[in-house]
Every structure is written in C-alpha cells, then in structure tokens.
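Of the protein chains in this complex, all but one are displayed in their positions.
And then subunit A:
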Amino acid sequence: MRFMLLFSRQGKLRLQKWYVPLGDQEKRRLGRELVQTILGRKAKMCSFLEWRDLKVVYKRYASLYFCCAIEEQDNELITLEVIHRYVELLDKYFGSVCELDIIFNFEKAYFILDEFLLGGEAQETSKKSVLKAIEQADQLQEVRAVYLPRPLIPLISQAF
C-alpha cells in the first residue's frame, strides 16, 4: 500500500498514513486532488478507480471515506477487506465507533492502524490478537483518557 487517507464528506482529512517518502507539499497536493476526485464520484459507482498511475480503492462508512492507494500488482478485493478489518478494529476498540471518535482520538486511531498494518502490509490477520496487543500497550501508558463523547452514528451499521 502506498498510502491511506480517511476524510469526511466535506473533504476534511481525519487520518493520513503515508508509506512512501514524499515531501509535505507533495502529500498535501496529492491528498487534495484525490479527495476531490473521490468526492466527485456518485454513490453507486465502482469502489476502484485508476487515478494517475495508481490503483485507488475506497469505501464509504457513514460519513467517512476510507481510501487506499495500492500498487499495480495488489489485489483490490483484498484491500477492501483490509479496509473493512480496520473499521471493525476501530469499532471494537471505541465501541460503535463514529467519526467524532476518530477526530478526538486521532492518535489512538493511528496506534490501532500501526498495530494492524506495518510498512503498508497487514501484519496480523487475527482481529483478536490486534486488539489484545493494543490493550496491553495502552496499559503501559499511565495516563488514561477520561472522557469520550457519546457515539452519534456508528460507522459499521451504515457501511455501504
């Protein structure tokens, strides 16, 4: 995987993970253009598109778009599964996750992603193991988050 972007329906970036070395300006430009391209697509259209020289796989869960840019030889369908697995992990961790959870706890979203994907590839195929590892890592931290806002629209149940 080259990079993964999460953005809202208004085009605001909620998470970006880049696995290729690019300058800040370049990343911003690419991100903006790709976001515009995907937001311009209609609801029932294909989840795959060829954009520039990349294959892009995206899926919308409630108000968030999850978008991955993969290599030429990568399997698009399994990337859809990777995206779904990540959403499931977030859901299990936050308990019926919604966009606000990811906004206010973005660093945790990153930690979960880093426990699931490493260097752009899936490192653990068992959901249980990933969640256990995150739990134990959290326990190492002395500071705990005290207040999480109530979930509004759970992401999973409105998956398209």
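Here is the rule we use: contacts are C-beta pairs under 8 Å (C-beta built on N, C-alpha and C of every residue); 3 or more make two chains touch, one makes a residue touch a chain; residues count from 1.
Keep in mind that, in the parts below, contacts and distances are computed from a predicted model.
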Field: Listed names "AP-1 complex subunit gamma", "MICOS complex subunit MIC10", "Signal peptidase complex subunit 3" or "EF-hand domain-containing protein", with the criterion being the UniProt name of the chain not displayed
entry: "AP-1 complex subunit gamma"
- prompt: Since one chain has been left out of the picture, which residues of subunit A touch it in the full complex?
  reply: 13-19, 21-24, 28, 42, 44-50, 73, 75-78, 80-82, 84-85, 103-104, 106-107, 110-111, 114-115, 118-119, 121-129, 133, 136-137, 140-147
